[in-house]
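With one protein chain held back, the other chains of the complex are shown just where they sit.
Now for subunit A:
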Amino acid sequence: MNFWEYLGNRRQQLLADAFQHASAVFQCMVVATAIGVLIGVLTYRSQWAGNLATTVTSTILTIPSLAMIGLLIPVVGLGVAPTVTALTLYGLLPIVRNAIVGLRGVDPTLVDAAKGIGMSRLHRLVRIELPLAWPPILTGIRVSTQMLMGIAAIAAYASGPGLGNEIFRGIASLGSKNALNQVLAGTLGIIVLALLFDAVYVLIGRLTIPRGIRV
């Protein structure tokens, strides 16, 4: 069976895996974005708190993903739970870092002007600082998503969902006639998903970055 015949035969299975893969990454990104921006907002004003947040999240990133999932299994069990936890943790770093950098990078004279015309702290954050920091935050989200696409494949190790199953099955039966096809299908599927997500982010950028600060 060549690669194209393989794809034809396994279409159902592959699509289901791809969908689960995308859905896991998407959901984890939503959670990671919410938590990441929140951490950024809470820590950017203080030098040490901001640095601590960045250091902790980048330390998480240095843990090999396989090890991380392995460590999570005894805590949260097999299946979806370790996948979601690991993906969310990994997704945090670029978002937290970019949120802090973005919020700290807002021109202080603008913050001064916002205060000067009587905007409250919350108002300033929501109407001025976050919108101005949004482009770098969105970049962080993009980087995170691409990273998670790859890491999510490892989730299959803990019986998680997604295209990783395809790859692991291939590796497990190395030498059999469909092994290479399986690995190839899983990998290409992940690349295609990553490209699709990226296209969506370009669109989101177009829609959400105000025209006045679009480059």
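Here is the rule we go by: contacts are C-beta pairs under 8 Å (C-beta built on N, C-alpha and C of every residue); 3 or more make two chains touch, one makes a residue touch a chain; residues count from 1.
Note that contacts and distances are computed from a predicted model.
Trainee: Missing chain, UniProt name, options "ABC-type quaternary amine transporter", "Membrane protein", "Electron transfer flavoprotein subunit alpha/FixB family protein" or "Bicarbonate transport ATP-binding protein CmpD": which is it?
Mentor: UniProt lists the chain that is not shown as "ABC-type quaternary amine transporter".
Trainee: Give the residue, chosen from A:7, A:119, A:143 or A:184, that touches the chain omitted from the document.
Mentor: A:119
Trainee: Identify the residue among A:15, A:38, A:126 or A:213 that touches the chain left out of the display.
Mentor: For the chain that is not drawn, the touching residue is A:213.
Trainee: Determine which one of A:110, A:126 or A:192 touches the chain that has been left out.
Mentor: A:110
Trainee: I need the residue numbers on subunit A that touch the omitted chain, in ascending order.
Mentor: Those residues of subunit A that touch the unshown chain are 109-110, 112-120, 123, 128, 131-132, 210-213.
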